[in-house]
Structures are given as structure tokens and as C-alpha cells.
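What you see is the complex with one protein chain gone and the rest in place.
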Amino acid sequence: MATTETAPGKHPDWVAHATGGAFGQVTDAPVGHGHMKRKEDARFIRGLGNYCDDVRLPGMVHGALLRSPYAHAKIVSIDTSAALAHPKVAAVVIAKDLETLGLAWMPTISYDTQAVLAGDKVRFHLQEVAFVIALDAYSAQDALQLIDVEYEVLPAIVNCRKALDPDAPLIRDDKVGQTDNLASPEWEAGDRMQCDRVFAEADTVAVRDLLYPRCHPSPMETCGMVADMNPATGQLNIYNGNQAPHAHRTVYAQVAGLPEQNIRILCNDIGGGFGNKVPVYPGYVCAIAGSIVAGAPVKWIEDRSENLVTTGFARDYLMHAEMCSKGGRISGLRVNVIADHGAFDSTAQPTKFPAGFFHIVTGSYDLDGAHCTVKAVYTNKAPGGVAYRCSFRITEAIYCVERMVDALAMEMNVDPIELRMKSFIRPEQFPYETQTGWVYDSGDYHKTMKLAMEMADYEGLRREQQEKLANGEIMGIGVTFFTEGVGAGPRRHMDILGLAMNDGAELRVHPSGKAVVSLSAQTQGQGHETTFAQIVAEELGISPNDIMVRHGDTDKTPYGLGTYGSRSTPVSGGATAVVARKVRDKARAFAAVMLETRPEDLAWEKGRWYVKGDPERGASIESIAEYAYGPNPLPEGLEGGLDANAVYDPPNLTYPYGAYISVVDIDPGTGKVHMRRFIAVDDCGVRINPMIVEGQIHGGLAEGVGIALMELISFDEQGNCLNSSFMDYLLPTALECPWFELGETVTPCPHHPIGAKGVGESACNGAPPCITNAVIDGLHKAKGIKHMDMPCNPARVWAAMNGNAQPPQ
Amino acid sequence: MLVSMSINGQTYSHDVEPRLLLVHYIREYAELHGTHWGCDTSNCGICVVLMDGEPLKSCTTLAAMAKGHEITTVEGLAKADGTLDPIQMGFHEMHGLQCGFCTPGMMVTGRWLIDKHPNPTQMTEHEIREAISGGLCRCTGYNNIIKSIRWAAAYEANAAGRR
Partner (left out) sequence: MAMQTPAPCDYSRATSVDDAIGQLQALGGNARILAGGHSLIPMMKLRLANPGHLIDINPLEPELNYIRQQGNEIRVGAMTRHRDMLESDLLARTFPNIFAEAEAVLADPVVRNRGTIGGSLCQSDPAEDLSGVVVALKGIAVVRGPDGEREIGMEEFHVGPYMTAVQSTEMLTEVRFPIQPGHGSAHEKVERRAGDFAIVAASAVLSIQGGVIKSAGVACSAVGPTTMHIIRAEEALVGQAPSEQLFAQAGEMAKEDCEPSNDGRGPADYKRHVAGVLTTRALSRAAATALRR
């Protein structure tokens, strides 16, 4: 279902088109939900975006980080004298200097600590060792070469399986009482005994060792910050592309001992997040410390290799999985996971969920038993793990379950869609409580799966596959049906660092009837300036062109936990709908006074309250606003003005789902995989703006192509990262991506104010297992191969074809 | 070293180090922030500008090399009176951008493709994909970028037809 294309030459008003959304005005704006071009485009298409590196402040100086060439080494000495002698260098900061400020170590989101600058030793390749502040960025880079560090190299642990060997070197000897490389104790979900019973009675069992390799969200804009401490006022302004600015402000206040009311984080425009801009990075703390000490604004922007090697990576989950069937349907699943967290545990998870939401691994299926365990280890690699559109480890869970369903189908010798159809949770079973404690609110899985099959002509594809096979050609068909849980989350269950995962919204309707809504959520490209205006428009009947959306400035927006885990629509969207309804209710009270009647005698049609049975007598939102600010009698119990606040506590997560089918052709001589087709049918409930939803899906699918076929962060035995630039960390270009074919079903979320579920991460969840299943399907049909791990690049596919599949390093 | 060049029809002249990269001349000296950068190894195409009408990775070019040439950045696409170039309109119409970071490079590349193609309304999907393959986008999956470029080509052909 493609986005409607405006027919050029036929539109009546080309001049309006030529403004491209300038001054917040977009042509053809629906008053409410619907296809709407974006208001924010106006500045971006003119090259007038305001990203972190665009920030210029008087007296601003530049920081650069010196980083360790070794993955594990003691620091013997650091000589900064030559760097300090450079005429353009203002300061060189090392751990010792930060210790006096109490900033040498910082807390992580997972209740661990992370070195801001390494003092005793370095624990991962390119770990931060010193911070140079210079008058310009080129000089800062020059000065790095002048710092002399002496290291004593130690053996590095790179393989998470070996991290818990008794003779493994201790990585976190900084932690009192730490005697091994266990980062967090084993966590489990499900009923182990019940699960064992189910397996004991099974007809068929499939066993696989699955690796979801380390990869990286790699937004096009790297991370960075301009920190500006004003010594006269004590005001710290931070310019920072940041997916969770309010939470960061609280953390900086605690860590740096600064008054929280004097800290302001301005995100401005962000060139992509995908989870990469959630953590607090050492560079940020250095920039802040630098600004405090130097009394000048300090800009620190990382380069691409720093981004790839040291910022929050994604995945790195080693999963031993078993799935069983009984009577032709899936009956049980058990999974044991080793999670490689790197040298510091900085995964972003709600407190009670150290393995995130991995236990949604039961997926879309009505199982009789399930059990999973997750154990996290330290290795000599950069910290991270929760990133890249992962919905808190749901990408790992979905990859696991969807690979296992195909594996089980293979062992049972049945069609993978047929097995799914027999095993899906049925519509009448919702709300459905899974074996691991999730309550899915709504769904009609069979309908979505059937639509995908129709769009793909699944039977035609299987016939074609047989014909090609007879010809010596390898074609693979991959299937995935995923259910995610997003929009964290209910305050009774979820907090991060003791902060409830609720979002707020503040709505003010001005005397002129135009409005401004301030959000907790912070866009990194998702179109919030448009879609959130549409949410308010839908509730109040004010044109989205007349609603300003304010976000990304912690001084001007309500507290929230940030934009990741597809939270925007489920949580901030919920808050926005609720606050708009509060305003509408207030408007009703005013209208009653204006119309000299009782509120219960009024009915609503978009944009006005009117007297039931006498529709000519009504008051538009505009006139109500004017009244509310005027010197007029007020309704009982209300103050003047037309505004409201809301903090939304979601009652549950939401559960978007989708059916994906992909088609690949594999060159038997070289192992090269060509992505021929990708069919994606998503059910994300009510779609506020279908154009935006489709764009989010396209982007996630492309990331899935990258993860499945080419993205990998790998290390040599000494712990050196081998993919430290875009020459070796490969992202898909337009030539690798197929023309994505999208379909939709709409099953509204029963508990969400708008019935929406969120969709930002769905495609990145569903695409990697779908494409991997396609490759393995092709290899299985042609050569009997049952498994390979991602990335399915030519060399690895060829090795798999020859029976030599190995997990990547 | 004095380096002068013409950017979007305006002459700039600054004393800079010989090693200064063109992308930094544009951003720091000409103070045009619409051109971005995204990598260290000339792979991402975020920094693409036009030099004498042809796309160029400005991070892989010294400012000194641009002396005597005409540089066009995203800021030079619209007319002096603010009327947008059809390529800009196309990206807006067809949702060809999300975070906007790769957009300037993609738009100038699209502009070049339409200008050099003998028959822009007949551009194939593959031709467009290939033309933009020197640039990376993480947000859009490229579908809508292709549609945006096609829209611009169709708009121009229509506008020409109506005159």
C-alpha cells in the first residue's frame, strides 16, 4: 500500500507547494490523523537544521579524546607536557585531574560504574585516556599525537564464552568484591519445571546455537556536546543530541554535584539516534568538566571511528535455544543466553529487568511451557548492548524465536508459515498472558500473516523456488512473524535509575486559538513536530499548522524518560491525547457558560462544542480560547486560560506485530546474496500519519538488511576492533535495499488513548531474522544446510554452503 | 594561505591552513552549516556538494583545491527570492527525509542526476539507486528518496510543458 503520490502538475496551488512547509505551514494538512507532509521539513530542505556541530558560541574551544590502542593494559605513565606546550592547547585533562572533581568515574544506567578517563588501566580498545582542550579542532587532534602514554599490555578477553573461565584475567578489578567477569547474576523468566515437562512430551525438538552478533546503530550524525558553564550565573547549558535529556540532566546533577535547576539540555536537531544517543558518554562528562574548569564553552564531537568502536553497540547475545512441537504445533521454548556487555555494564534497562524484555521470546505463539535465562559477562570491549532499535533486547528475543520456528519447521519437515499458523495465539485468546508473564492486549495474527502471503504470492514463490532449484539456482524465502512489547512503561513495574517511565505533555491554547504542546519525547527524525500536532488536532479540531510542538529543551518541556524503545507514540502520544482531552473538557465547561447551558447538554464535533438538539448554537475552540483569556465569568472551579498538563502512566506496554516475507537469490559460486523482495505487513494499531509510519518501517527494514547481510563489529584476539570505520563497518546503500512492499492491518490497542501501538522499531526487529531465514531456507533447499549466523556476507555464506558455518568473531 | 572560492554565486576569501578540508571551509569560514560530515573515510556522502555542477565529497577535498571553482551547497538550491528548487519540493512532497542529516548531500546528488540525465522522467529505479549509492541514509531506507527525485523530475517536465 504505497503512499499516495501527488500528481505533479495537477495540484491547484504550486506556489504553496514551493514553500515546502516554511513558517510551519504545510499544504493539505488534515485536521487530525492522516497523511500529512512534515512541518519540520522546512528547515532541513534549506540546510538550516541546527545539529550539535552547528552550535557556535563566543569563546568556544574544542575538545578531543586520546584513546587507548590496547584492549587491556595497565597505564604506567602519562606525559602531557608536550601537548601542553602546543601553542593552541588550553588544557589537558587526565583521570587524576577528574578525581579532584569526583568525576573520574561515573554511574551507569545499570548501577555499575564506568571510567570517564582511565586511571589504573584501560579495559577496551580506544577507551578514553586523556582529554585535550584546544582553540580549534585541528589543533586538538594534533595535540593528541603529543601525549605520551606508557602501557603494560595485559591479556584480553574477547570471547564471552571464555569470560567466565577460571583462568580468565579479571577485568573489573576496580570493583570491590568482584572476583570474576560476571557483570550481573543470572536472570530467569518462565517456569523451568513446566518447560521441562513440555519438552519431555514433545514430538520434535530443534536445537540451535544462535549468535546475534555485535553491531552498531551508527546514526549519520556522531555523538557530541557543547557544554557551556557560565561562571557568573552558575547556569550550565548543554547542547547535545540526546534521546533522554531529562534523565541525563538528573544524572549530571547527581554526578557533578550541580544544582539540577541550573542545568539545561538543548537537543535542537538530532541526526539520527537509534539508541546510540541514550547513554552518557565519557566525552560528555569531559566536556562539562572542561567547561567548568576553563570557564568557556567546550565543544566535543566524536569522529566516526570513536562512534563505532566506543559508543553504545547493540546485541552481542549468544543464545542456546531449544524449541519443541507436539501434535503439529509449537509447544515449548527454552533459551540460555550469555550477554556480552563489554567492559562496563551500561545497558539501559528498567531496573527490575536486567535482561530487558528478552523474556518476550515466546513471541507470537501459544506455548505450553517456556523458560529463559540470561547471564551477562564483562569482556574487554566497549560497553553497551541496548541500542539500535532494539526495544530493550526484543530484537534479540525475536531473532531467537523466529529463527527457532524456522529451525523447528525444518526438523519437522513442514512449511514454516504452516507451523506458525498452527501455533499463533488466536484472536479469541486476547488478552493473552504468555508463559513468561507478558499480557498481550490484542491481535489477529492469522489475518496479518495471510495478507503478507497474498502480497508476496507465497505459493507462487515456493513454486518458483522449486523450478530454480532444478536449474541449480539458489533462491531463499524467509518468514518472520514478530510480536514486540514497546512503550515502557507502567510505573508500578518499570523505572530507570529510580525514575518512573512516564512521560508528560503540556498544552496551551493561546487567545488566538492557536496552540503549543510541549512533549517529553525528543525526535531524532521521527516527525514529532508533525504527528504530535496531529494528535492534538484530532482531539481539538485545531489545524496542525496552528499547533507548535515543543521538544528537546529540558527547561521548556515536561519530565520524561526519553525517546527509544518505540516510546513516543505509546507514552508521549498517550500523554498528548490525554492532555488534549483535558483541554477539551475545560473548553466544554467554558462553552457551557458561553452558551448559558450545562456541560452535559453539549456535544462535540471536531472543533466545537454545540448544544445537543440545536447544532447551530455552538462555540468553536477558537472562540472558547478567546473567551477563556478574556475578562469573562469563569466556570465553577476553573481558572482563566485554556491549558492543561498531563503525566501519562501507561497501564501496559503495547504490542505491535507484523508478518514479513523476504526473497533472496544466492550466487552458488560466490555466496553473494541479492535481496530481491521484502514484503512487510505491520499492525501498529491506529496510524496517526501513515506517511510517517511507512517511513519508519522503510528505515528499520534497511537497517535489517544491513544487520542480516553486512554489519559486524568484530575483534582480533588482542581485542582490537576490526570495524572501526565505514570502510569495514558496512551500511547498506540504495543498491543493497530492495523496493520495500508494505501492507497494513489495524488492530487498535485497547488501552491506549488513541489505539496506537508505536512502530519505530518493528522493522528492525522483524527484518534480520526474516532475511537470515531466507538465506538459510535457500541453503537448506540446495545443500541441506540448517544454520548460519549473521552477517550473511559472501564469504560466510560460502563457508556455510560448504558445511563450515562458524559464528563471526 | 589565502583561499578564495565562489559558493552559491558568492565569493569567499579567507586565510586558512593549506590542510583545511573543503567541508570545514564551507562550515567554519563561509558559515554555511547545511553541509554536514559523517565519517572519516569518504564513505558516507553526507558532505557532498557540487563543484562546477558535479557532486564532490567535500571532506576529501582541500579547500585550496576549490579555488577558482564554483561550489554549490544545499543553501544554493533555492532561488534568491526563496523559491525552492523542485528537488527540495520533491523531498518534502515524498517524505524523502527524516532526521535531515544526509538530506543536503542527497538533494544535490538528485539535482545533478536530473540535470545530466537525457530523459529525467524516464529514469529507472536502478539508475537512481546507483546515482545515490555514494551516500548513506539510516532513516529512510531509500524508497522515498527515490520517489522524491522522481517527483522533482516529473514536476520540472510538467512545468516545462505548461510554459
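Note that the chains are named A and B in the order they appear, and that numbering of residues resets to 1 at the start of each chain.
Everything below uses one rule, namely that contacts are C-beta pairs under 8 Å (C-beta built on N, C-alpha and C of every residue); 3 or more make two chains touch, one makes a residue touch a chain.
Keep in mind the model is a prediction, meaning the values are calculated, not measured.
Shown chains touched by the undisplayed chain in the intact complex: A, B. The missing chain, though absent from the display, is touched by one residue of B:I71, B:I114, B:A131 or B:I145; that residue is B:A131. In the complete assembly, the contact with the undisplayed chain comes from A:M710, out of A:A387, A:V593, A:M710 or A:V759. In the complete assembly, the contact with the undisplayed chain comes from A:G669, out of A:G669, A:G784 or A:G803. In the full complex, chain A makes contact with the omitted chain through residues 53, 62, 64, 136-138, 140-142, 145, 224, 299-305, 669-672, 710, 714, 722-723, 727-728, 730-733, 735-736, 793-795, 798-799. Residue-level contact of chain B with the missing chain is found at 1, 17-19, 21, 23-24, 27-28, 37, 39-43, 45, 48, 54-57, 59-62, 64-65, 109, 130-131, 133-135.
Throughout what follows, only the chains that are shown with their structure count from here on.
Centre-to-centre, using mean CA coordinates, chain A is 29 Å away from chain B. Interface of chain A with chain B (complex): residues 3, 5-6, 8-9, 14, 17-22, 37-38, 40-51, 53-54, 138, 217-222, 269-272, 274, 303-305, 524-527, 691-692, 694-703, 725-727, 731, 733-735, 737, 739-740. Of all the residues in chain B, the ones that touch chain A in their complex are 17, 19-20, 27, 32-41, 43-44, 46, 73-75, 78, 82-84, 88-89, 91-95, 97-104, 107, 125, 128-130, 132-147, 151, 154-155, 158-159, 161-162.
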